[in-house]
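To start, the structure under review is shown below, and the notes come after it.
All protein chains but one are shown at their positions in the complex.
Presenting chain A:
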Amino acid sequence: MNAAIIVFPGTNRERDMALALTRVTGRKPAMVFHRETALPAGTDLVVLPGGFSHGDYLRCGAMAALSPIMAAVREFAMGGGHVLGVCNGFQILCEAGLLPGVLLRNAGLRFLSMDCVLRVERAGTAFTSHWQKGATFRAPMAHGDGNYFADEATLDRLEGEGLVAFRYADANRNGAARDIAGILSPNLRVLGLMPHPEDLVDPLMGGVDGLPLFTSMAEALVGV
């Protein structure tokens, strides 16, 4: 699997993501700066990592969504490519219109940094095949704007089409609509989620709960 991690100014979890991807695939992902206009040839997976792209100025992810590289990411996604957006990456995917809805300020107005428990709502995708539906796992969260919001019709459609990937299973700390922590695109190839499975992939980090995300992708995207 050839992964490309997009680095926006202010991105800060690209190293975590690279460590996790390298651990599972044995291959270092390419780091692609936001001013580039093309993805590396042979890219199987694009990752928009966490951080504070453009300092969260204007609105989280809003400016990054207009970066030069995003045209190539959009084209990649439209062509059936796999895209993973975590935290700020999820915010960018929403701002770019690649996923519906938006991430609002946390309901309690404080930055939230703790482990949460996620429930797998949609198994069998390139991102979730190594979990059973209904399985729960621990994932660190670290965000100030993780309160997922979409209009009722959109939420109903996401639920109806089985596009809710993960829900908060222990507590809804950020106020997300219907406890939603992560959603998929209709073709199941774009995933955005707020928590950070990449920070729990090694016993040294305190657990390997996040590993199935990466082993799922590695299996699905091998030789794609």
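Everything that follows uses one rule, which is that a contact is a pair of C-beta atoms (placed from the backbone, for glycine too) under 8 Å apart; a residue touches a chain by one contact, two chains touch by 3 or more; residues count from 1.
Keep in mind that, in the parts below, contacts and distances are computed from a predicted model.
A.B. asks: UniProt names the one chain left off this complex as which of "Phosphoribosylformylglycinamidine synthase subunit PurL", "Cytochrome c biogenesis protein", "Butyryl-CoA dehydrogenase" or "ABC transporter ATP-binding protein"?
C.D. replies: Options "Phosphoribosylformylglycinamidine synthase subunit PurL", "Cytochrome c biogenesis protein", "Butyryl-CoA dehydrogenase" or "ABC transporter ATP-binding protein" narrow down to "Phosphoribosylformylglycinamidine synthase subunit PurL" for the missing chain.
A.B. asks: In the complete assembly, which of A:G61, A:G81 or A:P140 touches the absent chain?
C.D. replies: Checking each option in A:G61, A:G81 or A:P140, the one touching the absent chain turns out to be A:P140.
A.B. asks: Of the residues listed, A:L66, A:V117 or A:M205, which one is in contact with the missing chain?
C.D. replies: A:M205
A.B. asks: Please give every residue of chain A in contact with the chain that is not shown.
C.D. replies: Against the missing chain, chain A presents residues 9-10, 12-13, 15-16, 19-20, 33, 35, 50-52, 54-57, 110-114, 140, 142, 144, 196, 198-199, 203-206.
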